[in-house]
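Just below is one structure, and these are the notes that go with it.
Presenting chain A:
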Amino acid sequence: MTRFLKIIVKEVINTFLLVIGVSALLFLLFNMMPGEFLGKGEGVRSFLLLLKRLFTLHFGVSIVSGIDINSIVFPAFKNTLILTVGALFISLLLAVPIGIFSAFRGFKTYSWPLSMLSYIVSSIPVFYFGYLVLYLVSRYTGYLPIYYVQSSGKGSRVLAYMLPILVLGLGNNSICEIVRLITTELDRVISTDYVADSRARGESILASAAGEGILIPLVSIVFSKVPFIIGGAVIVEQVFNWPGMGRLAYQSTLDRDMPVLIVIAFLSVLMVRVGMIARNILLFHLNPREA
Partner candidate 1 sequence: MKESEGTCADCLQGLNLTKYFYGKGRRIEACNDVSISIFRKKTVGLVGESGCGKTTVGRLLLRLINADSGEILYKDINLSAISEKDIRPLRKNFQMIFQDSKSAFNPRMRVFDALRESIRLYEEMKARELRDRVTAIISRVNLSRGTLQNFIGNLSGGELKRLDIARALTIHPEYLIADEPLTLLDISIQGQIAQLLMEVQETESTGILFISHDLRMVEMLSDTVAVMYRGKIIERAPKKDITGRPLHPYTRHLWNPRSSLFFIGFREGGCVYKNRCFLFQKKEFPPICSEKQPDLLEHRKGHYAACHFAGE
Partner candidate 2 sequence: MPLIASLGGLKVYFYDQKDKRFIRAVEDASLSIDEGSVLGLVGESGCGKTVTALSMMGLVDSEPGIVGGEFYFRPKGDDRRSVIHAILRGFRESRNYRRGELVNLFYGLENFIEFRHNPFTMIKDNEKWLRRHNRIMEYIRGRNISMIFQNPLRSLNPFTPVGAQLMKTIGRFNHEKDENEIFEMAMGLLRSTLLYNPESIMKMYPGSLSLGMAQRVIIAIALASNPTLLIADEPTSGLDTTNRYRIIDLLETIIDKMNLTLVLISHNIHIVGLIATNVAVMYAGIIVESGGKRDVLGKKHGPKHPYTRALVSSMPTDSDIKRGKRLRVIQGTVPDNKIAIRGCPFIDRCQYAKGKIRRRCREKCPDPVEVGKNHLIRCYLYY
């Protein structure tokens, strides 16, 4: 058990250092900006001030637009979190079966169209895909499932939640990458000796190959896709008018509101790092020989 704790401690320290590094990078960019914004202050003192505000999580008021950052960022963070986790779940739900199916079936009659479909779906540009889905849904069900549109019927409320998650999960080429990784890893593991050996003892192929073939690649790729999914969220939130961090970032980019952007970057880095910690812990659990 001690090794487990050691890993967690190591990861937390690593995250702490990285977050400081990120805020230093943001601060540097902030200073390089052409100087017509106030509140830049000079050198290290203002950097420490920025760090204090970031780490104590109350970000004060944005100098540029005068809105209280805390009140708008946290609900947005909650929504983006839902969107990201949902999208991850959806792409897993679809990619893993296709991956296993095409690994076992190999390149025969059935598996070819399926993996081609996953390629096509994940190559559709996310913004078009969003509108397409919106158009189709509104033509057939009659409501326009935009988050704030008070259209009639309970259904649109649920749909308004589900659609952006579905679109972000399917698009943003996460599915085709997971399918390709699982297919190659599973192929490699199935041809190893220890799977043949366990088959000789009567275990099924999937049971003996699942450990290294599916679980480990899955864990390592899913959590490393978090930054890409947050990136994709910026666009999906814009399409579906979903009140997340992405849309907030888009708004503050339009009216040049740098402090809000820094806070958003800080929170998304936190999300990514939490994902990384979970990934390393799970990987250690699955593959204890490493440490």
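Going forward, contacts are C-beta pairs under 8 Å (C-beta built on N, C-alpha and C of every residue); 3 or more make two chains touch, one makes a residue touch a chain; residues count from 1.
Selection rule: all candidates are chains of the complex that A comes from, given by their letters.
This is a predicted model, so every value here is computed, not measured.
J.: Touching chain A in this complex is which of 1 or 2?
T.: 2
J.: Help me check something: in the complex, which residues belonging to chain A touch candidate 2?
T.: It comes out as residues 192-194, 196-203, 208, 211-212, 216, 286-289.
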